[in-house]
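Removed from the display is one protein chain of the complex; every other protein chain stays in position.
By written order: A, B and C. Residues from 1 in each chain.
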Amino acid sequence: MSSELLFAVVGALIFTLGVAGTVLVANLLRRILAFNLMGSGAFLVLVGLAQRGGESDPVPHAMVLTGIVVAVAATALALALLRKQHEMKDSEEELTEIDDG
Amino acid sequence: MKRAIVIAAALVFGGLLINAIVDLPSSPVDLRIAVADNMANSGVSHPVTAVLLNFRGYDTLLEIAVLLLALIGLMAAGPMLPPPPNQPADALLQKLARIATPPVIVVGGYLLWAGAFRPGGAFQAGAVLAAAMVLLHLSGLLSAWNAQLLPLARRVILVGGFVLFLCISVALLAAGSLLQYPPHQAGLLILLIESGLTLSLAAILAGLFLFLSRDNGGAP
Amino acid sequence: MVEPVTFVVWLIVLPLAWAVAAFVTGERIGAWLGVVGSAIQTFLVVWMVATWDVAVPVIHRVGGWGAPLGIDLAVDGLALAMLLLTQVVSLPLTIYARSYFSEDASKSRHFWPLAGFLIAGLNALFVSADVFNIYVTLEIVGLSAVSLVAIGGGRAQISAALRYLFATLIGSGAYLLGVALIYGAFGSVSLATLIPLVGSNPPQAFALAGLLMLFGLMLKTALFPFHYWLPPAHGGAAAPVSALLSALVVKASFYLTLRLWTELFASIADDIAWIPALLGAGAILWGSWRAIQAIRIKMLIAYSTVAQLGYLFLVFPLLPGQDAIRATVMQACAHGAAKAAMFAAAGVLIKATGQDTMAGLAGMTGRLPLTLFAFGLAGMTLMGLPPSSGFLAKWQLIEAGMARDLWIIPVVALAGGLLTAVYIFRILSFAFLLSPSSVKIATVPRVQEWTAFALAAGSVLLGLRGVELMALLPGQVP
Partner (left out) sequence: MSATLAFDLLLSTALVWSAWRTITANRLDQAVVMFIVFGLLMTLAWCRLRAPDIALAEAAIGAGLTGALLLDALGALRKGKTARRRQ
């Protein structure tokens, strides 16, 4: 097995871990991590598989660059929503505490 | 129960996937040949940059749109509390940030310029500049951005690179297709687009952090 | 002379341009830019349809390179029908949204840029002929749709947006791995290059790629049982957003499912066609059942979307028959117009009564007759009563099913129609109840009522002009 194919297989494993994580993990921040693992796994499969003959291929390199940028955009949006949700949960609990008091 | 089913399904899926990858015969199309054949007309000598900004430049245009819209979504949905007043962090960090910023800007400029013929380009340059901005913020020298009160100049910088890219793409429609560079001007146009993108990408990527950040450096 | 074919480029560039312009200039000018931009796009697409006389797809080679090195845009009748639906539905919705958000600057500030990106993403998706480029357009559509759900800023909306975001990200992750496998197997991501290469005995990686991509797209289309994210998102968002999402966004991933199913994955799809059909039948029954039980108006409409999406998948065992494609495209267009009208009308009702419950509708037939009439017309389309486009869609569906002796399709379609009638009449019956005359209702600008009515009337009238729409698609017109 060439190193390239080895990394493609590693990518497949990481993608699978990521999918299982997004389904099984309840904590949303952890789910964001798992989603990022899915993306990284798919990128490794893309480049590793394309270069399994041993030669470097610029086309998947450009695609992965695009993919990394899309992934950080999605991650930032997810974190923003998560933090907003957290912020609202806090203020709501304060409200209920005031009500109880 | 659910856990066991998901783990079993993941094992089966992973096995199938690895099996499919290992068994795959070589592919019938080889784009490396097409890329190499057309490098002379691409305007740059680094193949990845040629793919990113010329052969598949349309992907990149749409990708900047993704980044921009995620930033707008983040501004729409992010924390609504106004950022706290900027508090200086510890002196060592500040000193470090002051020392590090100029060389980081030089590195960013170098990466942008190098992209034409070796690894580098607008994305890496923009990311490095964004990292410098985040560092400045963490050391208390650059305050967080308020999504509700964004000055016009900052909005223009955020979208400027994308607008420039879009305008050049459309202007080239006169030659027949969207983003169809004339081979002789391709190098110059790509450098122009990348320069605009570097500034906007730096602002957008830093914005992803600065709009969200609510604890300034040493704030309690 | 500009070829009508390059109009397709403008359908992508224009909304991108007004999206960024709206971001820079703010909500007041942004709203006008959105409305004017949508009007120009509608004009362009109508012109394209009027001058359409080509039986083969028209190709625009971005960058002039041509596939497989470059990215091609391809317009065929199916893509054109979806472009038409998108512009014709989004124009009244932008007019509606301008009025709807006029009092609330903090929401509309972000609505216009995001709506522009969303429409640009949809148009780009319909004409893309490159599986990696499609991934990027899917992300534009998905992330802008999620952000639009979140602009309300309420706690339920943020939770719904998060849930929607995870669903759409898992969907695109699966799709992306499919693209990686396809590039590994064939060395290209261009549909035109890939389709002749697939052959009768493709490698296992290709079949796996097909499963991953189709699964990802079905998750994004909220096909039962992957619909869990849709009701809170569509039912919780602001009315113009719900309308855009239910009418157009889920149709985009459905369109891709249909396209990839019949073109790229035809060799593996035949054996598994009963799966989407079965899930579609499940969607019709489950979605309708939940709609019948709903307490909130917008939840009812959202569950109705889950059910109506089921019809789109019912035809899959009949593919690639042209009659089946016509039936499902007609259903997509009928549901698009009707559901946009319904969410718009619901927005008016909720603003007027100040509450999103069925009980609050009492007496509304007398107070807001135009809006209730619009709601009724849209309901007629969803039920499939003649002469609406919904009738035409269901008629074609039943005919296509009977032509191949698949009796289960007409049976499910008719049962679904009856269930639809139950929930539509249930909501209307609340509106016909007498209300105490002391109940005050807020005034809602007439333009919102009229745009809702225009969409509803359009969904009915489309039934009368369905032949013209179907003429865009290949094959014999009935």
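Just so it is clear, a contact is a pair of C-beta atoms (placed from the backbone, for glycine too) under 8 Å apart; a residue touches a chain by one contact, two chains touch by 3 or more.
From a predicted model like this one, the values you see are computed outputs, not experimental measurements.
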item	value
Chains in view touching the one left out	A, B
Among B:Gly43, B:Gly73 or B:Gly120, the residue in touch with the chain that has been omitted	B:Gly120
Residues belonging to chain B that touch the chain removed from view	48, 79, 111, 119-121, 123-124, 127-128, 130-131, 134, 205, 208-209, 212-215
Chain A residues touching the omitted chain (full complex)	3-4, 6-7, 9-10, 13-14, 17-18, 20-21, 25, 27, 29-30, 32-34, 36-37, 40-41, 43-44, 47-48, 51, 56, 61, 64-65, 68-69, 71-72, 75-76, 79, 82-83, 86-87, 89-90, 93-94, 97
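Everything that follows uses one rule, which is that only the chains that are shown with their structure count from here on.
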item	value
Centroid spacing, where centroids are CA-atom means, of chain B and chain C in whole angstrom	30
Between chain B and chain A, distance of the C-alpha-averaged centres to the nearest whole Å	17
Per-residue overlap in chain B, given as positions that touch at least 2 other chains	17, 21, 24, 27, 31, 35, 55-56, 59, 63, 66, 69-70, 73-74, 77, 80
For chain C, residues contacting two or more additional chains	132, 136, 139, 143, 146-147, 150, 153, 158, 161, 181, 183-184, 187
Chain C - residues contacting chain A, complex	132, 136, 139, 143, 146-147, 150, 153, 155, 158-159, 161-162, 165-166, 169-170, 173-174, 176-177, 179-181, 183-184, 187
Residues of chain B touching chain C in the complex	16-17, 19-21, 23-25, 27-31, 34-35, 38, 54-59, 62-63, 65-66, 68-70, 72-77, 80, 148, 152, 155-156, 158-159, 162-163, 166, 169-170, 173, 175-181
Touching residues on chain B, where the partner in the complex is chain A	2-3, 6-7, 10, 13-14, 17-18, 21-22, 24, 26-27, 31-32, 35, 47-48, 50-52, 55-56, 59-60, 63, 66-67, 69-71, 73-74, 77-81, 123, 205, 208, 211-212
